[in-house]
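The other protein chains are all here in position, but one chain of the complex has been omitted.
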Amino acid sequence: MIQIGVIGAGECTPAISSIAYEVGKLIAQNNGVLVCGGLGGVMEGAARGAKEAGGLTVGILPGFDPKESNPYIDISVVTGLSHARNVLVVRSSSALIAIDGGYGTLSEIAIALKLGKPVVGLNTWNIDPAVIQVSTPREAVERALSLIQKKH
Amino acid sequence: MIQIGVIGAGECTPAISSIAYEVGKLIAQNNGVLVCGGLGGVMEGAARGAKEAGGLTVGILPGFDPKESNPYIDISVVTGLSHARNVLVVRSSSALIAIDGGYGTLSEIAIALKLGKPVVGLNTWNIDPAVIQVSTPREAVERALSLIQKKH
Amino acid sequence: MIQIGVIGAGECTPAISSIAYEVGKLIAQNNGVLVCGGLGGVMEGAARGAKEAGGLTVGILPGFDPKESNPYIDISVVTGLSHARNVLVVRSSSALIAIDGGYGTLSEIAIALKLGKPVVGLNTWNIDPAVIQVSTPREAVERALSLIQKKH
Partner (left out) sequence: MIQIGVIGAGECTPAISSIAYEVGKLIAQNNGVLVCGGLGGVMEGAARGAKEAGGLTVGILPGFDPKESNPYIDISVVTGLSHARNVLVVRSSSALIAIDGGYGTLSEIAIALKLGKPVVGLNTWNIDPAVIQVSTPREAVERALSLIQKKH
């Protein structure tokens, strides 16, 4: 199973949440496993989309309690590492889709670029040409999948 | 889904591997998700058992490459944290079943006791009365499940 | 003792190294402890400057061997956490001075902003107004010190 990460803030507008929902749904429809930070906002939107399409979702949590997970997470990885868990979200994903996001998301984009992972951006930090900027959930998932295939 | 951890060494005898296999199978048959360190030995035995019973398996890997996972791991959590990932195996499990094992397993037992997690032992370190020593895979999984229920 | 972090790439030009050297020297002359990632490039330049001014230097290393440290590190913190150690460099510093740098440095800037730590930049990522851009080592250290005082 291909693991695809969705990164973004723990709080977001309904518009961003619905973009995340579409991304999560498309990941599941393409037989991908959704990896995320397990919390609210973009993470919850993506997980809800993946679950509604019958997919599998993994939440790599910063804290100490599996109940931190949003209701759409199947597997809770409880790290107790706080922000250092961001690195694990990146490492556990074959490609990352960044949606909107603040400084935490920026740190994940940076680590992903450092590790040479494909990063696709939707309405997110435009800080480097290595982040492939796209404009729709469909493009995001298609680009992520094709970039993963190119690496294998 | 209840996540149950199986801990033990990355290399083991066929006899220990077959105990791990039975434990993994029983976890899956009881609708548990198997959490482990993702490598060989006891981890591979347990994951093989869980998969053959149609279960779901999570490997929390110490290194940098999802290919470190044994062939029976569904979800690879790639940590890059080396032995510090042991803490994540413990935190991500509602109870731990320790099978045989060396110093790495001992560190996981110690962290589990520190965090107040139930630990059931099969042929493992007998260092503290808080580790419930049992003699069969069936007893191990039954005790783990009943200790989890008691906590909830 | 005030701990000030210097972040930047493990390889750099002589010009950047000499900027790092000045920054390290000024940190030590102001009774600060230099915190860095312990490796070469900017980290080595800064540590050399701090040591030549009689200061104390801490290297928070990504790998497994204290010998990874550059020759100007007094205290080697051996993490074995790879890039996740970046978060520790940030957390262990009351302010950060970013010099040049690539994606690893960007991840540290992002985590510092996430944690609300003052970040002063010299010839580095200009991605957010919260990074105080300056043009000389003296300005960098002075701004870092005054931002730390303001927070206390």
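Some notes on this structure:
Just so it is clear, A, B and C label the chains in written order, and each chain counts residues from 1 on its own.
Just so we're on the same page, a contact is a pair of C-beta atoms (placed from the backbone, for glycine too) under 8 Å apart; a residue touches a chain by one contact, two chains touch by 3 or more.
Only a predicted model underlies this, so the values are computations on that prediction, with no experimental measurement involved.
Considering the whole complex, the hidden chain is in touch with A, B, C. Touch with the chain that is not drawn comes from one residue among B:Val42, B:Val87 or B:Val134, which is B:Val87.
Listed residues A:Ala9, A:Val23, A:Ala84 or A:Val134: the one in touch with the omitted chain is A:Ala84.
For chain A, the residues in touch with the chain missing from this view are 64, 80-84. Interface residues of chain B with the unshown chain, by the touch rule above, are 81-84, 86-88, 102-104, 106-107, 110-111, 113-115, 125, 127-128.
If you put the missing chain back, the residues of chain C touching it would be 1, 3, 33, 56, 58, 60, 64, 66, 74-81, 87-88, 91-92.
Note that in this section only the chains that are shown with their structure count from here on.
Chain A has its Cα centroid nearest to the centroid of all protein Cα atoms in the structure. Taking the mean Cα position of each chain as its centre, C sits at the greatest distance from chain B.
Here the spacing of chain A and chain B, counted between their Cα centres, is 27 Å. Shared interface positions of chain C, defined as residues touching 2 or more other chains, are 81-84.
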